[in-house]
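A single protein chain has been omitted; all remaining protein chains appear in their positions.
As written, the chain order gives the labels A and B, with residue 1 at the start of each chain.
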Amino acid sequence: MSSWIPLWLHKLGSPPTFYRFAGKLRPWMLALAIVLGLVALYGGLVLAPPDYQQGDDYRIIFVHVPSAWMGLFIYGVMAVSAFIALVWRIKLAEVVAMESAPIGAAFTLITLVTGSLWGVRMWGTWWTWDARLTSELVLLFLYLGVIGLYHAFEDRRQGARAAAFLALIGIINVPIVHFSVNWWNTLHQGSTVRLFGPSTMTDSMIWPLLTMMVATKCYYVFSLCSRVRADLLALEGGKDWVRQIAAGESAR
Amino acid sequence: MNQFLAMGGYAVYVWPAYAVFLVVLLADALAPVLRRRRVLRELRGRLARQAARQQRHADTPTDA
Partner (left out) sequence: MNPTRKRRLIIVVMVLIAAAVAGGLTVFALQQNMNYLFTPSQVQEGQARSYKTFRLGGMVKEGSIQRSSDSLKVTFTVVDADGAMPVEYTGILPDLFRDNQSVITTGHMEDGHFVATEVLAKHDETYMPKELKDAMAKAHKGRKVAETGDQPPAATKP
């Protein structure tokens, strides 16, 4: 079964190896996230022109849409890791799944709040129970459910297993969120950035949006590295490699 | 500059939106830093107590 896994991937599954790898990756990802984020913010807030119908209010898009995209993307990563954790019982997969949940919840919360701030003037309401908004709220509840279930158990690994089940069951919500604006009559408008076919946004507005999408992805990797490292230290506290780190840091 | 801050009259919506974005992600970035410090502190405490216990054991020799 494991003969098709390359050696480097196998090695990466070992906690001390991953700990070191994540430690090296972390600062680069943070730097990329900050630089790209600043460029995107400048492009979106300063360079891009006001919209013909929404004026300057539309500029919320540069934080709202990337956060929405990340909420869905992170759920996908979480569900895949959960699946690997449940089937192959690989500890690192458990950790990646469980530590992705709070980051995904953060982005989903940002999506909902910035969406409300945007909608209150453009639509005329903070909230409505249309398919897009409701399924996004469900997404937040799923994330919170995964986090809550994980911490409800004395035995961390059992908690991870239960939370992984919830994460898997909830994956059906991801396509629902994405296609809700196509499948049902919604107040929320359809997708602007399209994978296939032209996007319905001028270049001066689209490049800051795409840049922020990349920046938030880099941020996710950075945050995941930090969280997984901290979790590995907690889980593997009895092992030598962790003791060395603890001793090394107190020497400073 | 004032025009920029005013955001065409929508300042009270646009700036809080960006603030939420930054504050939430800042909190997310900080949480593992604090956790790591706590974990290592507790671990060092445990190791110190373990070492002290072993020292006491070594000082009081057990008869064969």
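The criterion applied here is as follows: a residue touches a chain if its C-beta (ideal position, glycine included) is under 8 Å from a C-beta of that chain, and two chains touch if they have at least 3 such contacts.
Values in this document were obtained by computation on a predicted structure and should not be read as measured data.
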Partners of the unshown chain among those that are drawn: A
Which residue from A:14, A:125 or A:244 sits in contact with the chain not drawn here? A:125
Missing-chain contact, candidates A:21, A:165 or A:179, resolves to A:165
Which chain A residues touch the hidden chain? 49-54, 57-58, 61, 121-125, 128-131, 134-135, 137-138, 141-142, 145, 149, 152, 158, 161-162, 165-166, 169-170, 173, 176, 184-187, 189-192, 200-202, 204-205
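We adopt the following convention: only the chains that are shown with their structure count from here on.
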Distance between chain centroids, defined by C-alpha means - chain A, chain B (Å): 20
Residue numbers of chain B touching chain A in their complex, please. 4, 7-10, 13-14, 16-18, 20-21, 24-25, 27-29, 31-33, 35-36, 39-40, 43-44, 46-47
For chain A, which residues count as touching chain B in their complex? 41, 45-46, 50, 55-57, 59-60, 63-64, 67, 102-103, 106, 109-110, 113-114, 117-118, 120-121, 219, 222-223, 226-227, 229-231, 233-234, 237, 242-243, 245-247, 249-250
